[in-house]
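For this view, one protein chain was removed and the others were kept in their places.
As written, the chain order gives the labels A, B, C and D, with residue 1 at the start of each chain.
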Amino acid sequence: MATPLDAQGTTAEAQPEAIVSGVDKKAIQGRSLGQIAWMRLKRDKVAMTGGAVIVFLILMAIFGPMVIRAMGFDPLEFHQDLIDPSTLAPKGTFGGMSIEHPFGIEPVNGRDIFSRIVEGAWISLLIAFLSTLLSVVIGTILGMTAGYVGGWVDTLISRTMDIFLAFPLLVFAIALVGVVSQFEADLDIKGNTLRIALLIFIIGFFNWPYIGRIIRGQTLSLREREFVDASRSLGATPWYIVFRELLPNLIAPILVYSTLLIPSNILFEAALSFLGVGVSPPTPTWGGMLSEAVKFYTMPHFALYPGLAIFITVLAFNLFGDGLRDAFDPKAR
Amino acid sequence: MSFLEVKDLRIHFPTDDGLVKSVDGLSFSLERGKTLGIVGESGSGKSVTSLGILGLHKGGNARIGGEIWLDGEELVGASAEHVRGLRGKKMAMIFQDPLSAMHPYYTVGDQIIEAYRIHHDVTKKVARKHAIDMLARVGIPQPDRRVDDYPHQFSGGMRQRAMIAMALSCDPELLIADEPTTALDVTVQAQILDLMRDLQREFNSALIIITHDLGVVAELSDDILVMYAGKCVEYGTAQDIFYRPEHPYTWGLLGSMPRLDREPTERLLPIKGSPPSLINVPPGCAFHPRCPYLDRTDGKGDTVVPELVPTERGHLVRCHMPAEERRSLWENEIKPALETQ
Amino acid sequence: MNPQEPLLSVTDLQKHFPVTKGLFKRQVGAVKAVDGISFEVFKGETLGLVGESGCGKSTTGRLVTRLLEPTGGKIVFEGQDITHMSQSRLRPLRRDMQMIFQDPYSSLNPRHTVGAIVGAPFRIQGIKTEQGIKKEVQDILAMVGLNPEHYNRYPHEFSGGQRQRIGIARTLALKPKLIIADEPVSALDVSIQAQVVNLLEDLQNELDLTYVVIAHDLSVVRHISDRVAVMYLGKIVEIGDRKSLYSSPMHPYTNALLSAVPIPDPAARTERERIRLVGDVPSPLNPPPACRFHTRCWKAQEICKTVEPPLEELASGHRVACHFPENTPAVPAPAGDAVTA
Amino acid sequence: GGPTQTQTGGTGQQTGGQAAAQDAFNAANSGKVFNPSTKKGGTLKFANSGDWDSLDPANTYYGYAWNFGRLYYRTLTVYKTAPGAEGNEVVPDLAESLGKPSDGGKTYTYTLKQGLKFEDGTPITSKDVAYGVMRSFDKETFPNGPTYLNDLLDWPKDYKGPYKTPDMDVSSAIETPDDRTIVFHFKQPFASVDYLMQMSPTAPVPKAKDTGTKYREHVISSGPYMFEGEAPAGKNFALVRNPHWDPATDPNRPALPDRIEVSVNVEANDLDNRLINGDIHIDIAGSGMQPASLSKVLTDPALKARTDNPTLSRLWYVSIPTTVKPLDNIECRKAVMYAADLTGYQTAYGGPVNGGDIATNLLPPTIPGHKKIELYQTPGYKGDVEKAKQHLQACGQPNGFETNIAYRAERPKEKATAESLQQSLARVGIKLTLKPYPQGEYFAQYAGNPKFVRENNIGLAVNGWGSDWNDGYGFLQQIVDSRVIRETGGSSNISVRIPDVDKLLDQAASETDAAKREAIWSQIDQRVMEEAVVLPGVWAKSLLMRGKGLTNVFISDSQQMYDYVALGVAQP
Partner (left out) sequence: MITFIIRRLLASVLMLVIVSMVTFAIFFLVPRLVGATPETIATRYVGRTATAETVKDVASKLGFYDPFIVQYGRFLKGVVAGADYSTGPSVEYCAPPCFGYSFLTQRPVWPEILDRFPVTFSLAIGAALIWLLSGVAVGVLSALRKGSLFDRAAMGVALAGVSLPIFWTGLMSLVIFSYGLHITAPGGSYVPINVNPGQWAYSLLLPWITLALLFAAGYARLTRAGMLETMNEDYIRTARAKGLRERVVVTKHGLRGALTPIVTIFGLDLGLLLGGAVLTETAFSLPGLGRYAIQAITDNDLPKVMGVTMVAAFFVVMANLIVDVLYAVVDPRVRLG
């Protein structure tokens, strides 16, 4: 029987348009959460500024060294004629600031600070990015394993994370860099490559538990969601569940924590350089320049630029990461 | 004037996506000792209304208009501080989810004591005694021991009882219960409903019960207000609403419910579609996209906002259909469809 | 109901969740979530499973679909014993047995499109379709009342009712024989509830499905089930066909449940006689001995605390586990004095 | 001078009642005494940016530790407390006179003064001096101290020091016939014995009070000051007057302050700031101010006037090992010599003031026998690209070559040097890769380890050397004698393997005539330079600051920093 209320079968009851309000009806292609986050991010001016700075920094890191050389700068070239030999300070005001040396020059050897900052971006960002990648990969794999498999595997991985977190990180980083880099010849890797690889490894390797914990927690809560059961009840293998069901949901936290881990890794690299176990000279890094500058604190211009470079970079990543987190946050929806 | 008079209440929230008209011109009144039931689907503005009466939107981003008269006092225009003084003492509220509505870090007793001492200048000891009394009154066994328990140590039903004890601790004259039993099992729900009925009788307070379960309203209410998209669509006595409903939405609600007291029907009679978003309320009658009788409104359905007009039998309905037609539809088509099979 | 081979038969099914403590994860007890239940489901019928929160309904559903490993008992599906079958051997069988979940929000992966969600069964089971998965999925979407054009949309763009339809579409993809629906409508608004209930019924007729519907809402269960089982603390206390169970419930608990359901009829307030249970459901960690209901039963006697009542067929197709059943047909009661209320 | 000088001077006048000392650059340098005084009293404050290797006389090898140690221990002989060259003279201290040689210079005899006492009042005997020397033999317990007496005295074959071989008869090396006489027997005749005897191991140690490794926490004083309580490593400590010290036996120590306080592990830049502000009097290490302070001090006349700029018996240089290709070819080495920009080197090392003067050969001007040898002269010391290229051509590497340069990672100046050479050698196509190594094992495992040098192509190694005492032997022996090079590593000599030089060294050691000896030193210098195995950098100088209110400040040639025994403080 048909009553007036029963609107002829069930199909007519569907009216998704009522929910998807404000969207062009033709746009049947739905918007994923990622796209929505991106739209929100675009509205967040602060985060976008951070993002723009990051893009700029990355471009600078990649093309900067070529550009400055084309412009006639050489980050390694000495300009000792511009140094007062007895005080070792640059001649002239503001650290020898001039057209040729817009940020002035370093004391003692008179290297151009501007071009060293540009050149330093490359190494600093490379280390920060790759070490972040490393910790994210390790952290995600182990965190997901612990969270999904549970049981003694979880116990083992969680305790390992605890142990990692109990190590005085910086101390160990120094020890390892010191010990391993002494034996370059045996490892048959050339100077800075080994150093950089080592720094990436150490920073990345010691940071994974942080991201691991987060991923584990997220996995634990995702595992309880019914779509995982749904997938299991369809006969999905654990691999399928982990990679097809869980991983897409972890992309957001992974992305957010990566953008927040990068600045902390930049600072970490700077700290290691400051403590004397950074990249070998004369290759410039910001942390290395800063640690040099500490010895010449009476010439603040020297500390100013690398300090500012670190500050701006870290701030940009933090702002962007923060914005990203807000954009992905379901509560803010 | 009635004990509680709400006139043309409007509560709007400006948001990034637009203005949310959560409550849009709501009026009703309530006497001491009487119960008003408010029903409606999720998001129809029920909770916003109850919070509005308690003045809990003040200081937030809400835009409130209209009047609320409680015992001769106007509350919308009153100072926040004044309304705060009335809260808890003159009017109190019971929330839907007693677990999240109680602070997890304080004992049940402490929370009742706190509520009591805001309005009564008594020592902690006296207040504690009172709290134990209240817990006993709502039927919690061993109240002198359980008073020191934390909310999570109570079962769902006991928590709701404790919430009620807290709300009643200052003998409020108006009690608003926002979905007090939705989170509970049927057997416990029945206990709580009994308890509320008994307490209301005892305290002679005015009670507003908010729910989307028509069964619950039927159990308790004298008057019933049906809300849809922030507006009242039908308002009358319980008898009016259940025996002589005139709004298609009310019909839909009744048709959607499988009923234990009748022979099972072959099919339920649902309302098509889903509730509108309160930002983009459909033009004209908000219900028109879901209304099967749009063609009987003379084309006004999707253009003109219908008024809330009294029916012949004395209750209020917001519908463009001629009164005649509504009545005949109910008598001849809907009612039989609901009853026979 | 045909006296053929049951599609699903469950015998003495048990699930105990161990409770561990200490450094070495010593087991100190067990939550007896499901503690020896037996029932059969025949092709084409709908079995309703009702009970209060925590009585083990979902656990039963998850055991039957082998999302959980049973502690004891036997599950036979289509003549195959699947009680402890390995997941890889189960995989092909899963085509025939699907599950609908309660929460329309958490049961759909927010990062997958509708197409991916509904198409997942094909991918997981490695099934090639003639017209390609997309076409197949769109057909199914149309069948559950969704716009096939919405293939590329994400779950968050749909309302609760629509999401539940997506969930249903997913279970239908592989044309299963048995669908276990765990509270398929309890998260939905009344009007939407009715739509989904109707949809489930339509699909059953169209596709010749067999349902096990788990719910706590007795009216909904009555509406859709052919037979109903009532659970209490991990046990089935009463099972029978719909008509006899609702019209002449035998177990006091069933009686209490039924009388606790609020009736959307103001007149019923005064007319109905009620049975009010006291207290809450005991913890499944420490269930009462013998008859588990004796702590809340008004008819309980000494024997209820010592002897566990078996589930006996007192009327045709109507079994009950009680020493003092009510509404028994003229047949003499097996033990003690049968007291009729 | 600025206005501040008169203030300081005024203070001095009021308290000391002496003529106002005029602050001036180098006022305490080159034989001058700044603010001379005999006024006793006050607290003298030292600060150390690091810490002693040990306060135990048997276990320390720092120049400043020996300078400072004289305040709490006495040795058989001592450098004269006098400014300039006069301070280079060794005079008797515990001994009545300088050593009396016998047995063809193989035996030396000293007699102790009368009335010498330890801080607890017990008399100091020759046995205590002998015990001090014997315990310093135990390098397992006291690894840091100098080893001259271990190597030179005629110890019994299996002697392991008084702890492990307590009953062994050491009379073949040391004899104490009576409480005031001590006799040393050397394996071979040795000329500079009195220099050896002023070194810390001859400080007397009472056997009864010897606590081995713990003795450093409270050395029993034989000098004018003693420890107030204990002085464990890493902690600040103070010295107070030793009541049993008899000034009559000790003309060398004016002992002006009543109290001496020492802070250790003070951050270097802070230390300079506190020195400038007057919170402390002396940077005890005496190695010069920090680079950051230079610009501040040298550009402020008032501050500059408080500094002195002594020259040290120290050469900063770069070793060019002949075992690494293509530097086995002398032409390639010469190319390096010509290509190097020495002014850059000088700047890297701290410039003409704090770094030093450009060096042209090994022996520094302060060492007797020094002669300037300029074999590889280049215009303005900036290197001569043309000449370098010619030599590269001759070497068969016309386009240059690649090699590594080693330096000590912890030393910023060495790093700057390496970077500077990298720059200047690049001009002729010699590509250097920088190799920092930890200084703790620099010689044992890296730059001083011939195997490592060969395998890792360490073509250049930044190096430096200061003499233990001011003569040619003390300066040259450890860095040019090829026989000190051990295949297992550990020697300071990285590159000099010239048989003639070894012969000349032996010749000089047995030469008794000072003038002839000095001629040989210079000859050695010349040979090493001819072989181009050492690229000299700078003869070190340092910029020292006098703390506010110091009296009796001067620099002696022996210490090459302020003479700590002489210092006094003007009290406010």
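One rule holds for everything that comes next: a residue touches a chain if its C-beta (ideal position, glycine included) is under 8 Å from a C-beta of that chain, and two chains touch if they have at least 3 such contacts.
Computed from a predicted structure; not experimentally measured.
Asker: Would you indicate which residue among D:22, D:109, D:122 or D:144 is in contact with the undisplayed chain?
Answerer: D:144
Asker: Determine and list the chain B residues touching the chain excluded from the picture.
Answerer: 51, 54, 56, 59, 84-89, 92-93, 95, 97, 100-105, 111, 114-115, 118-119, 150, 152, 163, 166-167
Asker: Which residues does chain A use to touch the chain missing from this display?
Answerer: 159, 162-163, 165-172, 174-176, 178-180, 182-183, 186-187, 263, 267, 270-271, 274-275, 287, 290-291, 293-294, 297, 300, 303, 307, 310-311, 314-315, 318-319, 322, 331
Asker: Given the full complex, what residues of chain D touch the hidden partner chain?
Answerer: On the side of chain D, residues 53-54, 61, 135, 138-141, 143-147, 162-163, 210-214, 232-235, 265-267, 269-271, 273-274, 410, 438, 440-441, 443-445, 486, 488-490, 492 touch the unshown chain.
Everything below uses one rule, namely that only the chains that are shown with their structure count from here on.
Asker: Chain B to chain D: how many Å between their CA centres?
Answerer: Centre-to-centre distance between chain B and chain D: 92 Å.
Asker: What whole-Å value do you get for the distance between chain B and chain C if each is reduced to the mean of its CA atoms?
Answerer: So the centre of chain B lies 31 Å away from the centre of chain C.
Asker: Using mean CA coordinates as chain centres, what's the chain A-chain B distance in Å?
Answerer: 51
Asker: Give the residues of chain D touching no fewer than two other chains, as numbers and ranges.
Answerer: Not one residue of chain D touches more than one other chain, so the list is empty.
Asker: Chain C: which residues touch two or more other chains?
Answerer: 159, 161-162, 195, 198
Asker: What residues of chain B sit close enough to touch chain C in their complex?
Answerer: It comes out as residues 41-42, 155-158, 185-191, 193-194, 212-219, 221, 238-239, 242, 252-261, 264-265, 267-272, 274-275.
Asker: Provide the residue numbers of chain C that touch chain B in the complex, in ascending order.
Answerer: Residues in contact with chain B: 52-53, 159-162, 189-195, 197-198, 201, 216, 218-220, 222-223, 242, 246, 256-266, 268-269, 274, 276-278, 280-281.
Asker: Quick one: in the complex, what on chain A touches chain D?
Answerer: That would be residues 76-78, 80, 83-89, 107-109, 178, 182, 184-185, 190-191, 276, 280-282, 292, 295-299 of chain A.
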